[in-house]
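See structure below.
The complex appears here minus one protein chain, its other protein chains still in place.
After this line comes subunit A, so read on.
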Amino acid sequence: MIEFKNVSKVYDNGSVALDDVCLTINDGEFVLICGHSGAGKSTLFKLLTHEVVPDTGTVIVDDFDVTRMKRSKIPKLRRKLGVVFQDFRLLPNKTVSENIAFALEVIEEKPKVIKEKVSHVLELVGLTDKANDLPEDLSGGEQQRVAIARAIVNRPSVLIADEPTGNLDPDTSKGIVDLFKHINNFGTTVIMVTHNMDLVSYLNKRVIRLKDGRVQSDNMRGAEINEA
């Protein structure tokens, strides 16, 4: 379970990113976070990964109190989270399977386990036949699938995605969110930051809208929302 309790964050330059935000996201939920640029979406994202610490309030991810944890525990927190970005962030000199395996190598997983998990996750994202290609030989959608595979290969309990379809055309975007839905069906909590309202109504899941650092609305059915 993820909880934000009265979370506020003001950056050093004085801009208010979040203002007294309270949220609860249950295990296995699929949640979309919307809002214009500067509404606080990215800050919300960074609070979960402990890149940003709030000024006041508490952020809980499962049994971690993110706001009061020791630095040495951060890697443990991050192993519970899978992260996906708008710009994929693949390593250009590594093949598809090496990119995915990298996420396991650096947490000292056994080579045998790495091989099993990588081939399994490649199948899940539908890229088994591209395992030995370099990222530059893939389309944008395929690259994002590799990034998603890398994010979930260690079976995190939460998958968070920051504008994962921002660089993709509408059809490819739908394919990506379908993949998220698929992953969500296995019980993984999915939190996706987006400002694409077509996807919001297509998915028809819980939507939290932020405006000027505050929760403007929290609807259980995305399709019922009209663009404000």
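By definition in this document, a contact is a pair of C-beta atoms (placed from the backbone, for glycine too) under 8 Å apart; a residue touches a chain by one contact, two chains touch by 3 or more; residues count from 1.
Quick note on the criterion: contacts and distances are computed from a predicted model.
Taken from the listed names "Pyrroloquinoline quinone biosynthesis peptide chaperone PqqD", "Gluconate 2-dehydrogenase subunit 3-like protein", "Sugar ABC transporter permease" or "Cell division protein FtsX", the protein name that UniProt assigns to the chain not shown is "Cell division protein FtsX".
Within the set A:K5, A:R79 or A:K174, the residue that contacts the chain not displayed is A:R79.
Within the full complex, the residue among A:S42, A:T95 or A:N154 touching the omitted chain is A:N154.
Panel shows subunit A; residues 49, 71-72, 74-79, 83, 89, 91, 102-103, 105-108, 111, 150, 154 of it touch the chain omitted from the view.
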